[in-house]
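All protein chains of the complex are present and in place, except for one that has been dropped.
Per-chain residue numbering starts at 1, and chain names A, B and C are given in the order in which the chains are listed.
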Amino acid sequence: MTEKIQFDVVVVGAGMAGSTAAAIAAREGLQVAVIERGQKPGAKNYFGGALYTHALEEIYPDFFDRKPPLERPVTETGFWFLSNDGLVKATVQGGYIDNDPVDAYVALRAEFDLWWAEQAAAEGAFFIPKTLVTDFLYEDGQVIGVKTDRPQGDVYAPVVIVCEGVNNMLTQKLGLIDHDLRISKTALAVKQLISLPPKEINARLGLPDTKHGMAISVVGDVSMGMPGLGFLYTTTSALSIGVGVTLDALQETQIKPYNLLQRYLEHPAIAPLVKDGQLMEYGAHLIPEGGWTTLPKLYTAGAMVAGDAASMVNAIHWEGTNMAITAGKQAALTAVEAHKQQDFSAKSLSKYQDRLKETFVLKDLKQYRKMSAFLSNHPEFMDIYPAFLNDALGLFFTGFGKPKRKLYKRIFRSLTNRRPLFKAVGDLIAFGRAVIGI
Amino acid sequence: MVHLLVSVKQVPDTTNIRIDPETGSLIRKGVPAILNPYDAHAVAAAATWKRKLGGKLTVITMGPAAAEEALQECVEMGADRAVLISDRKFAGSDTLATSYVLGEAIRKIHQEDPLDVIFFGKQAIDGDTAQVGPGAAVRLDMPLVTYVVEIQEINKEQGYALFVRKTESGREVIRTSLPAVITAEKSIAEIPYASLPDLITSLRYQPEFWTAHEPLAYDQAQIGLKGSPTWVAQSGTPEAHEPAETISVEEFGVQASVDRALKDMLADKSVASLWKEIK
Amino acid sequence: MSKKQTDNKRELPQVYVDDMLMSLKYFTDEQELHLSIIDPAVCQACEDQPCIDFCPVGAYRPQDGRTVQIAVQSCVECGTCRVLCPYLNVSWKNPRGGYGVSYKFG
Partner (left out) sequence: MTRRFWVFIEQNKGVMHPVGAELLGVARRLANEISDELADSGEQAVVEGILVGCEVDHIAQEAIQYGAERVYVVDDPGFEHYLNRPYTEALTHLVKKYQPEVFLIGATTLGRDLAGAVATSVKTGLTADCTKLEMGPVRKAQGKYLLATRPAFGGNVIATIVCKDYQPQMATVRPRVFEIPERDEGAAGEVIQEDFQITSDMLAANLVEFIADKNAQFNLEYADVIVSGGKGLGNPQGFELIKELADELGGVVGSSRAAVDGGWIDYEHQVGQTGKHVRPKLYIAAGISGAIQHKVGMQDSDYILAINTDPNAPIFEVADLGVVGDLYQVIPEMLQQLRDQKGAQS
C-alpha cells in the first residue's frame, strides 16, 4: 500500500481565498497542499474586475516591491447611467481616488492568480494542479482529508479549507448549506476582453496614459430592465466589458446572454469605444449575490469554507476578491491555532467565524442583507430611474430660450409619467433602508 | 528490461494563435504553450510499453527554459528521466540543426544505457514539417517507421519490433530490428489520467539541464542559424478571400438560380478540368 | 413561464456564439463528458426549453424530436444550467482535473 499523502492543511481551490489561506498557513510553518482543478491556478477564474490594495498589502506588506502583474490602476471610477440611446456619467477622479498607491487595480485573473499562487508557493505551500476534489474523508464525523478524482487520490489533513468558488458543491456536501444556488440570488455575467492599442483606449476614454485606468458600473438600459449591472474596466491594452443579470430574470425573459452583451456593445455610447477592437477572450461566470441571506455555516469539524463558496460577495461595491483574501487569512490563522491546540473540533474552528465577525466581511454582508431582494423587487432602478436621469439632465442642459418653469414641469413629468411620485419617494426610502440595512 | 526514449516539443497552441497584423509575427502574450499533442500520445504509448515490459522511459526536449513544463507532463505520464536541452546558441535552428542536436543527445543516452525504441510525434503543430523524426533516424543510422498507429510487439530478447503504420492506401505492418526510430500518430495510445502519486512525483521532479557545451560539446557550426540551411526570408498573414456574390432564390426563382450557379461553377478552370473526368 | 416582452426600443441583436468560442482555450477530455441529460424524455416534455437560451456558450442545441444535445466541449463550467433547468434534468459536475475551459486572460 503506497504510504498516505499527509499534510497539516489541505486547501481546495487556488483562487484568491485558497492561495491566501495557503500562504498564511505555510508562513506559520504548516505543511500545506493546495488542490486546484485547473491546468494552473487562475485557469478557471474569471471576473470584471479590480483588486483592492488594502487586502493585497495585508498579506504581503512588500506587495508592490514584488512587481505584481497588475493592469491599469483605477484612477477614475463611478456609475454610467445608460438610457436607450444616451448616457449620464457620474464618475469621480482625483481627491480620495488619487492615493499612492491607489486603492484598486484592474487585473486579469489568469496571470494574477498564477502569480498570487507562486507567492504562496514561495512561503512553502505545495500546489497540486489538474486535480479535482470530489468528496471528503471522515473519521466518525470529523473531516480528516479529501478524495480526488485521480487514482490513489486521497489526501489526508486534519484541517480542510474549502475555497471552491461559486459552484459550492463540496460546501453543500459538507452540509454547511442545505440548498444549491438560489436563482434569484445568483447572477450570470458574460464578458468580452476587446484588445485596442493603449493610445486608442486613452484617447477614447480621456485617460492621459496607461498609468491611468477606469472601473465603471453601468446601470440602466444595459440589462434591459432585468436586475443586473454592466461593467467596463480598462486593462493596459484592452477593454473588459460585460454584463450580469440575475438567473431568475434570465429564465423569465429567455434572452440569450451573448445577445444581451452584444446589444450593450452596440449601444450608441459604447460602440465608439470598442470600434475596431479585436476579441481576445469571451467568457461567463456566476456571481453569488445572496450575501448574508445565502451565507453557509462557515465551519464544521475539520473544515472551513471561504470566498465565493461562502457567498462572500458585496455586489453593490464590486467587492469579492478582498473578502475572499480576508476570509482566507482568517481561516488559515484559525487552522494554525487549531494545530497549536491540536484541537480540530467544530468548536475550535468556530473561532474562524468569530474572527470574521470583526472584519468588514460579515459586517458588510449583514448590512446589505436586504439589497439583493430590494433589487429584484425594484427593477425600476434598472430602467426607469436611469432613463429619467438621462431625460432630466438632457432637458436641463437644452432648456435654452424656454421658460424654466415649463422646463422643470417637463422634467418632473418625465418622472411622474414613468413612476407615480409617491411610489418614487417610496423607492428612495426603500433604497436607503436596504443600504443602511434596517 | 527495455529502455525507451521520447523526443518531445513544447509548442504554442496553434488553435489560439493571434498574429500582429502589422508585423505578421506571432503575438506571444496570452498564447498558451502546450506539450505537442502528437508527442503526448507518443509518451503515453511509451509509458504503457515500459510498464508492460518493465524498464525505463527517458524524455528529452530542445527548447526554452519554459519547456520544463512539457517535461513535467511527461514525468506525470510515466517518464523516469527528463532532459531539457536549452541554450541561446540553438536559437534559429531549422530541422537539420534540430535533428543534429537531438540526434547527438540520443546517441549519448544510447551509449550510456542502450535504447530499444525512440519515439517522435508525427509532427509539431507549430511547424508541421514532420522532418525531425526521419532526420534523427538517419543521424543515428537506425531503421525508421513513420505514421505509426499501433505497436504490435516489442521483443528485446529476439531484437525485433512490429509496428503498424497508416498510408493513404492502407495499413502496413513493419518488422524492424532494434533499436528503431518511430514517429507516432495520435491513435497510438490514449492520454492516461495519472495517479496522484505520479502527479506529485512530477511536480517535485527537476529535469536535467543540458546546454550547447555541457555535458555534450556540440559542433557550433551545426547548431543555431549557422547550422541551418533554411531561414525565413519573409513572413505575413494570409490575405483574406473577398466575400462571394450571392444569388437569391427568392428573387430569381430556383430554376434560374441553379442554372446560373452551375454555369458559374463550370466557368472555374479547376472545376472545368474536373468536369471532363466526370462525364 | 411567459416570455416577458421588454419594452426597449433597441432590438436584441442575434450573435453567432460559435465564432466567439474560438477565442477560448479548452483542454478537451476525449474520454469523459462532464455534462449529460439525465432523462431525455423530460426535455421532450419541456415546453420552453430555456437551456437553449440561457447557456452563455449556446452548448444546449435543439435536436429533432424535441430532444436537446449538449456540445460539452464548449462548456465554460459556469453552472447556470444546473440551477436554471426547470426540471433539474442536467447531471452537472466539473470536468476531470486539468480538462475543460482554461482562461488565457480571465
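Definition applied: a residue touches a chain if its C-beta (ideal position, glycine included) is under 8 Å from a C-beta of that chain, and two chains touch if they have at least 3 such contacts.
Bear in mind that the values here come from a model prediction, so they are computed numbers and not experimental data.
Contacts of the undisplayed chain with the visible chains, over the whole complex, involve B, C. Taking the complete complex into account, B:E250 is the one of B:E112, B:E157 or B:E250 that touches the chain left out.
The missing chain lies against chain B, touching residues 12, 14-15, 17, 19, 24-26, 94-96, 99, 125-135, 137-139, 142-147, 162, 166-177, 180, 228-238, 241, 243-250, 254-255, 257-259, 261-262, 264-265, 268, 270-271, 273-274, 277-279.
Residues touching the missing chain, restricted to chain C, are 16, 18-19, 22, 61, 63-64, 69, 71 (touch as defined at the top).
Here is the rule we use: only the chains that are shown with their structure count from here on.
Per-chain CA centroids place chain B at a distance of 34 Å from chain C.
A separation of 42 Å divides the Cα centre of chain A from that of chain B.
Each chain gets a centre from the mean of its Cα atoms; for chain A and chain C, those two points are 23 Å apart.
Multi-chain contact residues, meaning those touching two or more other chains, occur in chain B at positions 30, 193.
Shown for chain A are the residues in touch with two or more other chains, namely 130-131, 148, 150, 280-281.
On chain C, the positions that touch chain A within their shared complex are 1-4, 6-15, 17, 20-21, 23-24, 27, 48, 50, 53-54, 56-58, 76-80, 82-84, 86, 93-98, 100-106. Contact residues of chain A toward chain B in the complex are 2, 5, 126-128, 130-131, 148, 150-155, 278, 280-281. Chain contact summary for the complex, chain B toward chain A: residues 18, 30, 193-197, 199-200, 203.
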